[in-house]
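Every protein chain but one is kept in place in this view of the complex.
Our next item is chain A:
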Amino acid sequence: MSPPLLGVEEEGGQSNVTLLGSSGSGSTMESVCQNSAELKERNYMGLSDCSSVDSSVSSPLPEGKKASLNLKATELRLGLPGSQSPERNPELCLLSSQLDEKPLFPLHPSSDGHCSASQKTVVSGNKRGFSDAMDGFSEGKFLSNSKVDVLLSPRPSANLGLKPGSVLENLGTQPTKAKEITNQKAVQDRPLAANETRPNPNASANNNNGAPATKAQVVGWPPIRSFRKNSLATTSKNTDEVDGKAGPGALFVKVSMDGAPYLRKVDLKNYSKYQELSSALEKMFSCFTIGQYGSHGTGRELLSESKLKDLLHGSEYVLTYEDKDGDWMLVGDVPWEMFIETCKRLRIMKSSDAIGLAIDFSFDGAFLSARSPKGRGKVQEPELDTFRHDFCYPSSSLSGGENMEGHSRFFLKG
């Protein structure tokens, strides 16, 4: 857990610039910080560092353009579950309604600025109780926090600097490369500046001049004919879309791996059991091993606390997947057929963080009670009680307070 905190703390010095920009009021920020300070005690994952969060967003953006884009990114978007930010990935919106049930993976560098959508929303969700109370408490902060984590993984490609969201990424404590890239982009953008200020209905010029922080696509770029675009769209459908379709269809899901700079897609229909999937992924990412649990795919494995630790220490990575409800589960718990029907996305997670997953399951008992009725492969309650004693906040805080109210909205969603 410590690296991101460290990284974040380095930035502690610079703070609040963007928040000011987005919230427009210093006092708001202060209150935010104060509240986060309160949060600190409760937020196990240490995401409460208001300053750290701010700082990663706050590096002065070289251009007005970026600043305005950043403002957009930091606009208060998270609302009630189901409300949707138009600029966000639809996945994110799906997830936003499940925030309470997301395991927190704050340490997870994911492949790029948008990262596993869950990561972003989880972070936000943690604070959501507060965010509604605070003006201008921007989503961006949460995002940037997760981005900070992203920075910690070695990333070879500079083009990430040009991805939406990764604008935020570049602002953190990353290897100088990212910083240089940002600066370079600033320089590079100037020649094209002429296009930037123009109101362009195509939204093309403005978006492309090195500040593609918005997800708005450039019209007609990359230059691919519609027939090809449409054909590929139907080829790589999500599980949801393919469900109603009879006959052979591909079941493409995205696979991300922590620390890897890219995502892949696999067609789940190409495999008939977990072992096949595992070896295919192994080949693809060539440095990952699936934990021994659940490779038989039958029934539920009871994960005792010690067994879990053994497994996770034994292999460097574990394979998790996101199911239809937006929950992140360990792969292998359900029969294969059920798995491919519900799997929407795969993620190869560092086992050290999987421990965090287990802890997080236990962290908030309320989350658990919302989820346990489903009882699918999640860490069992008895172990969780143990964790609860160790880490949970005192019961008094559970009974009242804004944070609980904020959270309870999501409990009901379970």
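Methods note: contacts are C-beta pairs under 8 Å (C-beta built on N, C-alpha and C of every residue); 3 or more make two chains touch, one makes a residue touch a chain; residues count from 1.
Here is the rule we go by: contacts and distances are computed from a predicted model.
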There's a gap in the complex where one chain should be. From "Dynein axonemal assembly factor 10", "Cell cycle control protein", "AP-2 complex subunit mu-like isoform X1" or "Leucine-rich repeat, cysteine-containing subtype", what does UniProt name that chain?
"Leucine-rich repeat, cysteine-containing subtype"
Contacts from chain A to the absent chain lie at residues 111-114, 156-160, 162-164, 180-181, 184, 188-189, 191-192, 194-195, 198-202, 204-205, 208-210, 212, 215, 217-229, 231-232, 235-236, 248-250, 252, 254, 256, 261-265, 267, 269-270, 283-284
